[in-house]
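What you see is the complex with one protein chain gone and the rest in place.
Presenting chain A:
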């Protein structure tokens, strides 16, 4: 890190949270460019050196630093440096790199909230250790003036620490009280405040018992739980943001006949945008030039590419397959149909907002119970002894002993362990209650295109053709980057390739050439003259026509995603209902359902049909897990109880889902359900442990036998038991 990145020492601990004026000035000054590259292959010390050296050798680069944890390279360079030469430099030394969109990353670049929590945790740890040291001296027999002095020093350490470290609890408790609710933080704050007040009072009267150490350890343990919770979510969030940042929103504009690459945000209505084969439509618009085919599977679930020619309307998110297209933008940015559909999903009520987490439902039972218990023991002792001081002491002891230290750790410790385990298997848990909801699932709904299938075609009838036909088809397919052509080349690998001349691709139709003096064509039925040939409508077909011969069909099916069959059979074996709902044609969906043994399927479903079906299942008291990837799935993803999307999904779908599958493999889904169930079981066990400990400790506190030593022992041992129980999950 360079001097410019290092935050200046702030005047007070609280100032850390606020960005200093220098930092803001730095960000706005255009004196240097800060670029982020994702380099997924770095994994060792040698890689770090190679990558950093390669980047530093690019002219204009001031400093390059690899972050191995995030598998990113951060580059500081002169403002005119663009990512292209950097990526090229890395490819020269053998590392694949992708540009990351700085805007999408900025939120995680410095994790301010996490850092603030860590700082409070450190201060609380420091203070509780020191106060514990003094308390141990008191417990081992310090008397009279010495004890008073130790108590006063403890107070001097404890008061500022609690004011600083306890802020997250104070804030949460206040906002809950303002809204007229009770949450876990209200009894926490009450316990801390009451402990400090009675201890101060006791100390000023040269009393025997002070709970400064208990108040501080309480803050320390609870902050540790908060920090764990925060870390788990921060890791997931930063990985999710990296996925979003990989799609750098750029568009190629045609200005006075010249191609200019600009950020999508700068495209205006009426601009001419060039979309190359393989590119995604950045805007809604109308094709003014070129013919091609469009892959609309992310929007509609259809696997068959759609023919595109001048005059046709296109929407953002569609992928251009064969020929370059020039599109006149009719809607940009927030007005595009893609964005508007994504917005609709955000407004729709989601499964996650209806769910009350285990911790919240525990707090609902627990918070009033503790308050009533403490108030009753105060009143009881006041009536019995008539002594305000004793009664207040006992009320404080009850609150401290019952304080949800173990409860505060019970959930985050388990979710951290479980999320870590699933992350290693390639699953990203984005939402804090996703695991609990996943554990309740009894119905699983899959989308077809892009979810159960990989979205890439696979040739099915290679053996039906004569070697001559295969060799001609192969020669023609080699001249195109159309998905069907590539699938043909991949399937017939090793076969002879015919010698053809005049090979050319006709975008939107196919490829043609001359072979042995005869014209040969590979492509759409209408173009090769095969309109009248009959073939099952369910199949994707590419026709080969040789002059003077009847056209022959090469049929394709969508390739299954890795682990799809295993995931479906494992889920069925675990007794879950598995459904397949797709926007694709009936034939294609039926074929896939048969292949995977899914009895319950629905084809040609519109986005609204999908979410309606999910809602219907929900009304039948089913807990639905929706797995989908396209824009047509987003409504269903957010309507479902819990949702999963693959990393290849559209950004809107990933945002709508609770869990993202990072690898291409679907098989972790069944594992995830198991892990979620055992995690929920551990959480319940932890609550039971915490309750058991309260059942033993509370009577001791109520009858007035609790000393600070007992409180400290009970609190630490329960917290440690709960954490150890969570670790069993790893």
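One rule holds in what follows: a residue touches a chain if its C-beta (ideal position, glycine included) is under 8 Å from a C-beta of that chain, and two chains touch if they have at least 3 such contacts; residues count from 1.
The rule is simple: contacts and distances are computed from a predicted model.
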Omitted chain per UniProt, picking from "Nucleotidyltransferase family protein", "Cytochrome oxidase maturation protein, cbb3-type", "RNA polymerase sigma factor" or "Hydantoinase/oxoprolinase family protein", is "Cytochrome oxidase maturation protein, cbb3-type"
Among A:100, A:123, A:189 or A:578, single out the residue that touches the unshown chain. A:123
Touch assignment to the omitted chain, from A:70, A:158, A:327 or A:673, lands on A:70
Of A:136, A:153, A:495 or A:700, which one is in contact with the hidden chain? A:153
Residues of chain A touching the missing chain are 1-2, 5-7, 9, 16, 44-46, 48-49, 63, 66-70, 110, 115, 118-119, 122-123, 126, 129-130, 133-134, 146, 153, 157
